[in-house]
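Quick notes on the structure that follows.
Moving on, here comes chain A:
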Amino acid sequence: MTNGNYRRVVMVGLVVMGLPVLFSLVDYARGAEGEPFLAPAKPDTACILESAAMRYTHMTFLKDLRDRVVREENRSAEGDLDARGMNSCRGCHPDRAAFCDRCHDRASVRLDCFDCHKY
Partner candidate 1 sequence: MSDQGPLTVPEGPRGRLLVVGGGIAGLSAAIEAAEAGFGVALVEREAYLGGRVAQMHQYFPKLCPPLCGLEINLRRLRSEGGPVSRDPRRVSAPWGASGSLAYLTLTEVQEITRVSGGRHRVRLRQRPRFVTARCTACGACTSVCPVERPHPFDLGLRSSKAIALPHAAAFPTLYAIDRDACEPSCTRCVSACPQQAIDLGMPERELELEVAAVIWATGWEPYGAKALTDLGFGAHPDVITNLMLERLAAPQGPTGGRITCPSDGRVPERVAFVQCAGSRDVDHLEYCSGVCCLASAKQARYLRAAHPGVDVSIYYIDRRAAGNQERFLATTAEDERLQFVPGKVARVDVSGRFPVLEFENVATGRLEAATADLVVLATGMVPSQSDTPAFRELGRDAWGFLTGLEARTNEPSAGQFVAGCARQPMDVSSSVRDATSAVARALAWGRTGRNAFDRRGAP
Partner candidate 2 sequence: MVPSVGDETTMVKRSPHRDSAPAKKPRPKRVVPDREVVRRLLGSGGDAMGQCMQCATCSAVCELTPDDAPFPRKEMLWAQWGLVDRLVSDVDIWLCHECHDCTVRCPRGARPGDVMAALRQACVSHYSFPQGLARAAAAPAGLVWIVLASAALLAAASIGWDATGVTVAELTGGGTRIAIPFWTRFPHGLLIALFLTVFAFDVAVLGLGMRRYWRALSATALSAPTRATPNAWGQSLRAALGRIVWHDDFASCQHEARRRFGHGLVVYGTVGLMVVDLWVVTARQNPLLSGLVYPLGLADPWKLLANLAGVALVMGCVMMGIERLRRRERWFPGGKWSGLEGVRRAPSGTYGDWLLLGLISTVVLTGFVTEGLHLFRVDELRYAAYAAHLVSVTTLFVVLPYSKLAHLAYRTLAFLFVERYGLRRRAAVRAETAPAASCAQPKLSPQEVP
């Protein structure tokens, strides 16, 4: 590789590194929606957790529920578990595409709930 070519390759590399910043700036300038993924819940419904905590823990939250019910047969601990099970998700968020998929797609996280369950 000649010296000139090497420099050209380095330049290309440096430009590539700048591209994400550029994209972010463009996004910002376009005023792209920050958190567009979740469709709001139905009106007059109570949140199980505040949305930040839910976003952070919903996966283990659901699994924990599952484990307690399926493995420990413990349906009594927290009262109306049924209302908090996955069945109840769609009570407040009826559209799976707007509630689950959009966000998971965006974050490239494979959703395996619906391999077994129906929403």
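Candidate entries met the following condition: all candidates are chains of the complex that A comes from, given by their letters.
Criterion: contacts are C-beta pairs under 8 Å (C-beta built on N, C-alpha and C of every residue); 3 or more make two chains touch, one makes a residue touch a chain; residues count from 1.
Worth saying up front: this structure is predicted, and the values here are computed from it rather than measured.
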item	value
Pick from 1 or 2, the complex member that touches chain A	2
Residues of chain A that touch candidate 2 when the two form their complex	1, 3, 6-7, 9-10, 13-14, 16-17, 19-21, 23-25, 27-28, 34-37, 48-50, 53, 55-57, 59-61, 63-64, 77-78, 103, 105-110, 112
